[in-house]
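What you see is the complex with one protein chain gone and the rest in place.
Presenting subunit A:
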Amino acid sequence: MSFPLTLAIALPILIPLFSGALSVTGWRSRRVQRALAVIGTGLLLLASILLLHAVWQDGFVVMEMGSWPAPFGIVLVADLLAAIMVLLAAITGFATAIYSLSTISERHERFGYYPLLHLLLAGVNGAFLTGDIFNLYVWFEVMLVASFALLILGGERAQMEGAIKYVTLNLVSSAIFLSAIGLLYGLVGTLNMADIAAKLATVDDTGLVNVVAMLFFVAFGIKAAAFPFFFWLPASYHTPQVAVSALFAGLLTKVGVYALFRVFTLIFNISDSLTHAMLVWMAGLTMLTGVLGAAAQFEFRRILSFHIISQIGYMIMGLALAPLSPLALTGGIFYIVHHIIVKANLFLISGLVYCLRGSYELKHLGGLYRDKPWLGILFLVSAFSLAGMPPLSGFFAKFIVIRAGIEANAWWLVATALVVGLLTLYSMTKIWAEVFWKAAPTEDNATRPASGDLRALYATIAALALMTLCIGLGAQPVFELAQRSAEQLLDPSRYIEAVLGERL
């Protein structure tokens, strides 16, 4: 294999690890850490573009770590889906790093904010790129450790409460994940995902295979915050620093979704009636409970947190309908692309509103459109995109998923998706009306905190809003990308061949 390719796939993991390690050595100097955060995530962005380009050219990029051959050593595998996810992680990471420069206080920086940020990105990218199921578990844990520390950074009471729920449920998920890996290893005697996929077809004991599939289903369902495992998410996402919330909202649950996509296309067969039915129900109920939960909330970040859950439902709908309609998986992937950018941006906006007004509570906010009309516009772009208004990215994402639903004759799921879209619009207009439109409550004008230099925040938010607009207006290239990655997922033999080659 040529030299740039092995490097291209290693860099998205190597860069954050290295910048994180250097960041620990520069603990005493704020300037070094801040510079490393921007340079590290910036380089990561370049590396992920390079990787996506390489994968677009070659189809698959595979690297055997330490040159140990495939079924025995650990492999890194980048197909289009993995490369897209890495790119999205890099975009979110870069945006968060820039945003953090002016929102994270010196006290939080001293607790090790930046090294943890790098570690989290390394964990997320590792999970996307690994081709080994046990290694996937390890990256999940890396991610969990970093996210736990980021969640409690600052050590406020509400954070501790959120963190306990977050950690407990995520540990349960990890335990289930690990038992599933153990059972799977007992069945096929290998941990390499391509090898598992090839050997599982020959296993006769369908009962046990179903058990393992359901264990993975629950483990990743918890990580993805899907119904009925979502409780940890609204309990914790509104508590940390807003840059952390944005990063979590954009990335963490999507790692769970990615793992579901990977495992249920490569290893297990979703056209199997049990798994298919479970996924369909999970998709519908996740959409519905998320949006209903959001309707009952009156705190900016809590509303957004519940909407993460409801949006996860659309992605799982894409996966669930994959055997019935070729368009479904494309829609699911398009949805992930759209969602990560928009959702992270909405959290960033809520943080900027907090900088301006000093509150996340809708009843304490108001009148922002009069003061900051451009912020209002930026919010509207992201909010309407989330709700699925044309010509923004959310419209095409929903359109493809729902079109796939119609092709698959899944009328109940289609109806749910449409109703949930409408309710999302209701939630977004609620935020718009309360935060931007209604007159500001008078007693709070006095308590407005002094605002520092917010230009970097505006720039980040504007860039992400522009991105959702561009994905909407130029949907065709993104659609083609999603379509090609869906094709790769639907034909697991190509993945297996890319990893194992002639050793099959």
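Methods note: a contact is a pair of C-beta atoms (placed from the backbone, for glycine too) under 8 Å apart; a residue touches a chain by one contact, two chains touch by 3 or more; residues count from 1.
Note that in this section contacts and distances are computed from a predicted model.
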Chain not present in the shown complex, as UniProt names it (candidates "ABC transporter ATP-binding protein", "Monooxygenase", "Dipeptide transport system permease protein DppB" or "Na+/H+ antiporter subunit B"): "Na+/H+ antiporter subunit B"
Option from A:M65, A:L101 or A:L454 whose C-beta touches the chain left out: A:M65
Contact residue for the chain not shown (choose from A:L7, A:V145 or A:L490): A:L7
From A:L17, A:V77 or A:A97, residue that would touch the chain that is not displayed: A:L17
For subunit A, residues in touch with the removed chain: 1-3, 6-7, 10, 14, 17-18, 20-27, 63-67, 76
